[in-house]
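The complex is shown incomplete by one protein chain, all other protein chains being positioned as in the whole.
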Amino acid sequence: MTTENRADWPLYEVFVRSRNGLAHRHVGSLHAIDGTMAVEMARDVYCRRAEGVSVWVVPSASIVASDPAQKESMFEPMVSKVYRHPTFYEIPPDVKNI
Amino acid sequence: MERRAALFEYLLRLGDSCLVLGHRVSEWCGHAPELEEDIALANVALDLTGQADMLLGYAARIEGKGRDADALAFLRDAWDFRNLLLCERANGDFAHTIVRQFLFDAWQAELYAALARSTDAGLAGIAAKGVKEAQYHLRHSGEWVVRLGDGTDESHARAQAALDEFWPFTGEMFETDAVATELIAAGIAPDMTPVEAAWMRTVDDVLAQATLARPKSGWMQTGGSKGRHGEELGHLLATMQFLPRAYPGAKW
Partner (left out) sequence: MYTQGLDQRGDNAAAPARADDPAALAAFQARIDREEKIEPNDWMPQGYRRTLVRQISQHAHSEIVGMLPEGNWITRAPSLRRKMILLAKVQDEGGHGLYLYSAAETLGVSRAELVGQLLAGKAKYSSIFNYPTLTWADIGAIGWLVDGAAIMNQVPLCRCSYGPYARAMIRICREESFHQRQGYELMLKLARGTPDQKRMAQNALDRWWWPSLMMFGPSDRDSVHSSQNAAWKIKRVSNDELRQKFVDVTVPQGHFLGLTFPDPDLKLDEGTGHWNHGPIDWAEFNRVVAGDGQCNRDRLAARRKAHAEGAWVREAAAAFAAKRAHARAAKAAE
């Protein structure tokens, strides 16, 4: 479909840590020649307003994702496991520090 | 030479080089080989223009004649400009732009690192901020030199041609005249011998990775610091200075 596939640069997903203490967060994607250049491009494309202190790039093709068609079997069984949450347990109000 | 006059002259050299090269790089905006690189080049142009603003602003204060950075940028003619001849050379193809940038960045990163230790606090402050930008520019232009040099036969040939064309313009970066001597003695400007040695190491390292041949150093072009420019600068200024010249006294 494309006229010059041999020169199409691969797609990278970009993750930026906005400041120390926070996790890297997905911010978008870009095309780059290789990982080294992708990091530089990510700095110029996604951190023009000092949005980050650290950048990760990942070739988009390397991401393995869950299948949305299986969303129900993947995630709904967790919804019913209420005993994993502290609010499931009734403790008399007189008991402190628990 | 009187030290204040020497510092003014020196600041014009630094500031004009940033201004003129920033202008050249800004000409790419909207026309680069790929969108990501368009954005990267615009950042380089922005950094250089910002440095020009600071350096020329400081030059104007040192001069003390009521001029400001804009007056220096927009109301001087070509023979009063003090930029490196390398900076005013036309963009040419992407290889020319990148090689020109790399030769300049490698020089500026070393020079700013040294100037950050200047005895002149104003200049040291500007250099300390600028060195981070210059080091990033160097990284980026260096990466590109390697990729063009070791890419296809065509890109290799284009990069080598650019290198051969610009090499005679690199001697000017390390000249030491009366202005520089005065400032070196005062610890304001650095001795250029170690700067040149460090520059050469960077250049050799990147050219080796790029499989490009360093041209022989023969006759080096000179004249930028004396206002003896090539023909292209006049056209650049005609474009850049059009509005302030056409509407004298207007504020923008």
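Order of writing sets the labels: A and B. Residues in every chain begin at 1.
Going forward, a residue touches a chain if its C-beta (ideal position, glycine included) is under 8 Å from a C-beta of that chain, and two chains touch if they have at least 3 such contacts.
Note that the structure is predicted; figures quoted are calculated from it, not measured.
The missing chain, though absent from the display, is touched by one residue of A:A23, A:I63 or A:V95; that residue is A:I63.
Summary of contacts with the chain left out: across B:F94, B:Y112, B:Y136 or B:W199, the touching residue is B:F94. Screening B:A42, B:C87, B:A162 or B:V203 against the full complex identifies B:A42 as the residue touching the chain left out.
The set of chain A residues touching the chain not shown comprises 1-9, 11, 13, 27-31, 33-34, 37, 45, 48-49, 60-61, 63, 65, 67-69. Considering the complete assembly, chain B touches the hidden chain via residues 19, 23, 26-27, 29-39, 42-43, 45-46, 49-50, 52-53, 56, 69-70, 73-74, 93-94, 146-148, 150-152, 154-155, 158, 239-240, 242-244, 247, 249-252.
The rule is short, and it goes like this: only the chains that are shown with their structure count from here on.
Averaging Cα coordinates per chain places chain A and chain B 40 Å apart.
Interface of chain A with chain B (complex): residues 9, 30-33, 36-37, 40-41, 44-45, 48.
Chain contact summary for the complex, chain B toward chain A: residues 34-37, 39-40, 43, 139-140, 143, 147.
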